[in-house]
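After the structure tokens below, expect a handful of questions from me.
As you look at this complex, bear in mind that one protein chain is not there, while each of the others sits in place.
This part shows chain A:
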Amino acid sequence: MSHPRRPGNRKNVKKGFQFTLMVVGASGLGRTTFINTLCDAEVVPKRECDEPEMAHIEEGIKIKPYTVELDEDGVKISLTVVDTPGFGDMIDNEYCFQEILGYLEQQYDDILSEESRIKRNRRFRDNRVHALLYFIAPTGHSLREIDIELMKRLSPRINIIPVIGKSDSLTPGELADFKKRVMEDIAHHKIPIYNFPYDPEEDDDETVEENSELRSLLPFALIGCEEEVTVNGRKVRGRQYPWGVVEVDNPQHCDFVKLRYALLSSHFQDLKEITHDYLYENYRTEKLSRSTDSASDNDSGEEDEHSRLKEEQFKKEEGKLKEIEDRVQRELKEKQQELWTKEQQLMSLEANQVQVQ
């Protein structure tokens, strides 16, 4: 299942653009390392060595956005990566989903209220998240309950791209089987992930080929690495094991390069458009229908959020107008006062002159 896609869309954006990516997964799956590998810099600081006394403390999930400026072949990208440390680490993880969902919907709410303003802020920053990378543990079996729950609950609000963290713990055979099972599981549970949609009728051959190749790689097998090692005389980003070196940028070893290209070059536009034209629109419709429904039902005590928002806006605008009115009145009065004073002065001057003559 996939979201509908606008046909024939391959804009070549040479000027800079903005893209927001959220990364979700249990700790220890290489989430933070992936972010740093993607940006080729230590965007997210390495986890401080916690004291042993901290290990049993359940801190709960945190939402941490980081913005970094990248340059992809001359194209400037303002990339915001939202990290979610603490996801899945507690004994009871029910709360995690709501936190993330709340954050995503908050960004939509901000846009919604901004759109409803009479006078809009031209410098308003759009913080909507365009894609979510969900890290699956390399179990070799199939999806876990938390994986299914998360993807089900969040897919109505965001493009989800499932990935396999620390995929170097799987042999090529195990990886192929695992990918197949995960995708079967996703299909079985009818979870709408972002699967590089294309239309064989409408799109050109190149697009069809590119998208079906990316689709066949799902879920992307990832390895993260910030250090360089030397292999056969050349320096590569990789992990050194006693039995060999895993190279991050080698497409034979993992799907990192392909995913990076999709996110930062070929498919960011599609992801943004789906977010705006479909996901946000759905949210907007749902939210507004809820308010009109409750209004027509004459629910007592049920807060009509949207019209309350509108009312607030109106009140604000009214207040501003009143302020302007008052100011104008005051200035008028002041001017009148000035004039009157000047008049008085003139009159007394005249009177003096008459006396002098």
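Criterion: contacts are C-beta pairs under 8 Å (C-beta built on N, C-alpha and C of every residue); 3 or more make two chains touch, one makes a residue touch a chain; residues count from 1.
One rule holds in what follows: contacts and distances are computed from a predicted model.
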Protein name as given in UniProt for the chain not displayed, "Nicolin 1", "Cell division control protein", "MAGE domain-containing protein" or "WD repeat-containing protein 41": "Cell division control protein"
Residue among A:40, A:58, A:293 or A:311 touching the omitted chain: A:58
Contacting the left-out chain in the complete assembly, out of A:61, A:81, A:146 or A:163: A:146
Full-complex contact with the absent chain, from A:104, A:137, A:193 or A:279: A:137
Residue of A:168, A:255 or A:270 touching the missing chain in the full complex: A:168
Chain A residues touching the omitted chain (full complex): 27-29, 47, 49-50, 52-58, 89-94, 137-146, 148-149, 166, 168-169, 171-172, 181, 184-185, 187-189, 239-247, 252-253
